[in-house]
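And now, chain A:
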Amino acid sequence: MLIRRRSAPRMHAIVPICAIAVASLALATGTGAWGSSSNKVREDRASGNYSVAVVHVGKYSFAIVQVLDDPFFNSVFIGAKQEAQKLGGPISVKLAGPSQVDPQQQVADFKALVNSGISGIAVAPTDAKAIVPAVKEAVKAGIPVVDYNLTIADPSIVISQVLTSTLPGAKAAGQRMCAVIGGKGDVFVAGAHAGNPTLQQRWNGFRAGLAAGCPNVKIVFHVIGCEPSQATGIVKSAIVRDSKLIGFYADSQCTATSVVQAVQSSGLGKRAHVYAYDATPDEVHALKAGKIQLLIAQKGLLQGQLSLRYLWNAVHHTKVPKLTYTGTVLMTKANLAQTQKWAYPAGGGQK
Partner candidate 1 sequence: MTVPGPTAHPSAVSARRLRLTEDASTLLWQLAAVAVLFTVFGVLGTNFWSRGNWLNTATFGSTILILALGETLVILTAGIDLSIAALMGLSGVVAGLYLARWAPSSDSVQVAVTVAIGIATGAATGFLNGFIVTVLDITPFIATLGMLGAATGIVLVLTNGISVTVPDSLAPIGNSVWFGWIPVQVAAAVGCAIGVYCLLHYTTFGMYTYAIGSDAEAARRMGIKTTRHLIKVYALAGALAGVAGVLTVAQFTVASPNFGGENALLNAIAACVIGGISLFGGRGKVSGTVIGTVVVASAVTGLVLMGVTSYWQTVFIGIVIVVSVYLQRLQQSQVWKLRFQLARVGSELRRARHVSS
Partner candidate 2 sequence: MSPGLALTDPVVVAERVSKAFGAVQALQSVTMNLYAGQVTALVGDNGAGKTTLVKVLAGAHSCDEGALLLHGRPVTLRSPSDARSLGIETIYQDLAIAPDLDVVSNLYLCREITRRLWPRGPRVLDRSKMADGAETALRDLEINIPSLKVPMRYLSGGQRQAVAVARGAMWARTVVMLDEPTAALGVTERQHVLDLILRVKRRGLAVLLVSHSLPEVFEVADNIVVLRHSRKVAELRSAATTMDEVVGFMTGSKQ
């Protein structure tokens, strides 16, 4: 999951509900209209940014409820489409709803889907608790629900969880940082927001990994926020204050931008080691340019594939694993050839 600042615009609730209504209507009347064996994916966009993707496979329709429209979820969506194509049958996709991080809005979208005759839903809950009643409703209506990427408060109600497991990747990065700096110098950890459990795991994992091998390395931690000018100012101040800062860890895409800028403009460029979470296009660009040394990429593609597969299995009454960790991949310039495929794609599911 990519962390972005919370102030995405709040749009009227009518839009997603109307859009989903349209989607259901089309579903009810148009399913037979498509040719039989075409595997080409047809996409319908209700608006520029979307928070719900409905993938139709044959007579089934599965909804992927995203948290926001951004590269990570694009990779999830692409994975789901790939899986749908493998399962055969005509596929079409309806994307609906405005992009937002609002938990209540997500619950509303979810409920609308339940009422629209959907076959299965995969959801990444913005708020682990708020989504629970809606999920219970879905389960009562016989609709299987998969929880992916962000944990739900009550895992027993979903048929499966497909999660990233933040800690191992972060820890591995921390251990690697310790090795790379040779136990000398200080390390800066940049946080995007306070009070976000996923982010906290990213910080704690890294700190644990680092402390394990390098207990004497000082860790400077600041929540720098996502606004680049201010965030860069804070990181640069930290560099001015502590000339021994040599390692930098950005917990997300937005902090990565600022950390890279701060490190570059402070003249530390060649000597510093910059690690960042997630693998958005500009992060990968910075990796290739040598401004970032390590990226911790989540396997969104895999999560999309597995989510769709498990939903398919569920409607066909096949057994489904309760919990899967897709893990993370450490991307470096050196292993880019093998790890490139985990890089998050640009744009709204354009591939």
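The rule we apply is simple: contacts are C-beta pairs under 8 Å (C-beta built on N, C-alpha and C of every residue); 3 or more make two chains touch, one makes a residue touch a chain; residues count from 1.
In picking the candidates, the idea was that all candidates are chains of the complex that A comes from, given by their letters.
Since the structure is predicted, the reported quantities are computational estimates derived from the model, not experimental observations.
*Asks:* So chain A is shown by itself and the numbered options are 1 or 2; which of them touches it within this complex?
*Replies:* 1
*Asks:* Enumerate the contact residues on chain A facing candidate 1 in the complex.
*Replies:* 4-5, 7-11, 48-49, 68-71, 99, 194, 222-230, 232-234, 236-242, 253-254, 257, 261, 265-266, 280-282, 285, 346-348
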